[in-house]
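As you look at this complex, bear in mind that one protein chain is not there, while each of the others sits in place.
And now, subunit A:
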Amino acid sequence: MKAASTGPVLAAPYFLWLMAAFAAPLGAVALLSVQESSELFAPLSLNPSAIQYLDLATDPFSRRTILRTLALGACVTLASAILGYPIALWLTRLPPGWRPLGFACVLVPLLTNVVVRSLGIILLLAPGGLVSNALALLGLPRVNLLFGWFAVGLALTQVFLPYMVLALYDVLEAQEKRLAEAAAGLGAGPVVTFFRVTLPLSLQGLRAGVVIVFLLSSTAYVSATLVGGRQVMVSGMVVLKEGLEILNYPAASALAMVMLAASVLVTFLIGRAIGFATPWIAARPPRRLPSMPRVLVALLETIGPAVSRILLAIALLLLLFPLVLVAVSSFNNSPQATVAQWLGFTWRWYAAVLDNDRYLADAWVSLKLGLAATVVSLAIALPAALALVRGTFPGREALSAFFMLPLALPGIAIGLGMLRLLQWFTALPAFLGILAVHVVLVAPFMLAMLRASVAALDRGLEEAASGLGAPPWRVFLRIVLPQLAPGIAVACLIGFLISFGEVTVTAFLTTARLQTLPVRLYAEASFSLENTINAISTAFILLTVALLLLMHRLVPLDRVWRR
């Protein structure tokens, strides 16, 4: 079989990159987690000790934290899926002229700094905020939704929902539109069509979205810190506290390793579940679904469209409303970014941004880094995606799990590992060093998205081209690549955005001469969050909209996004 021999070759660049830039810090973290002594300057021991893991296992607080973090990740993933489908379907049904606007609704939040979006959630949920006021207007008691698990869950959903939408859109757009028509012709209403046709056929995209959202939300800590009021303890925060504040690397490393193991397990289970639900991919006989009572079907068909529209409205509001608050705040004449009340209109935060050439210099570094990381990641992830989807070589599943590992390890843990390797690491030119790590952080996302696109390819076309005498490279250029183009575009966009906004690991690696914009914002936020952050974010929002409009003029977006 050709794929069997080329698979390992195609996967090799990705594998080698991970070995060089990921396995080393991971190894450092693994080694630290089996140290017996938590003394800061104790020499590294090669005698493994299970004491750190025993401490974790016997400590009810740690167990509770890990379980709660995983549960939070699961809830955020579920909420993202429920809200993601209406948006993704809405995007596929938008008339081409409106589609750039629709995409802006998803991409613009993604581009906005996580810190600022969390602030939007704070303004939304605060005791004197909009939700509370709305409840009071309805005659219900005022509630403080802020500083608790609900607020953290909502903030995380706001932050990660766009990833789910983009993953779903990619497969939904590729779906044969006539299938829905056929279902309707056979008497199925929209709800039945969704559950019996659209959903099963989009499960590969759902898998990509679920994996990304789950792993990101179960390792996130910025939103939890900001809107959880420090009373919501998630594993990432505990790793941060043990590692950075207490400088107890062994304990932090052990917790990071446990989180890694849990994430890998969950990713594996998600893969198995989706595999079970899509027997046709492995050419197994289809499963017969139990039929629903007619009354229930009729009821669902009646309320379905309304529910779907409400969900769409909630999802769009959740995505956009915090940004509106950010934009409004950027004109607020108050020194700090978190001020809820309006103190007067001013342009001065924009003047302050333009007046500060350091912001522009840092933005330029972030831009170069984001572009370079995207190009390198695409170059290694695309062959790897082809190898993983089509290859039949032994160890493919293990390789697939290894490739997604960087996603599962909390950024803070990679930072910890990097701290230990800092002397070795800083021997590299600063830009290359950060690039190496950014590729590690970006490539798994792109791989997850590209895998879904490759899996959705129509192999019949390739076979036809081969049958007509096209050599493999021409089949790839003329048949495969054009079909993959939308998936590649989306993957690159996400890759760029992740690199552009990355803070947790980059903060350890930036030097005085090479600083990225998010790290600067984060640095300013850790001292005092000045309103310039809102001005910068608003400028980015406008820039994104402008870029999308420009793209639309040069290459009509409807043709780029539609296969």
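Following the convention adopted for this analysis, a residue touches a chain if its C-beta (ideal position, glycine included) is under 8 Å from a C-beta of that chain, and two chains touch if they have at least 3 such contacts; residues count from 1.
Here is the rule we go by: contacts and distances are computed from a predicted model.
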Chain excluded from display, named as in UniProt, from "Anti-sigma factor antagonist", "ABC transporter substrate-binding protein", "YCII-related domain-containing protein" or "4Fe-4S ferredoxin":
"ABC transporter substrate-binding protein"
Cross-chain touch to the chain not pictured, restricted to A:G7, A:G209 or A:G243, is A:G243
Consider the whole complex, including the chain that is not shown, and state which of A:G27, A:P200 or A:G229 touches that chain.
A:G229
Which of A:P48, A:P335, A:P429 or A:P472 contacts the chain that the document leaves out
A:P335
If the missing chain were put back, which residues of subunit A would it touch?
38, 40-41, 61, 64-65, 122, 126-129, 144, 146-147, 225-226, 229-231, 233, 238, 240-241, 243-248, 334-336, 338-341, 343, 419-420, 422-423, 426, 507-508, 510-513, 515, 519-520, 522-530
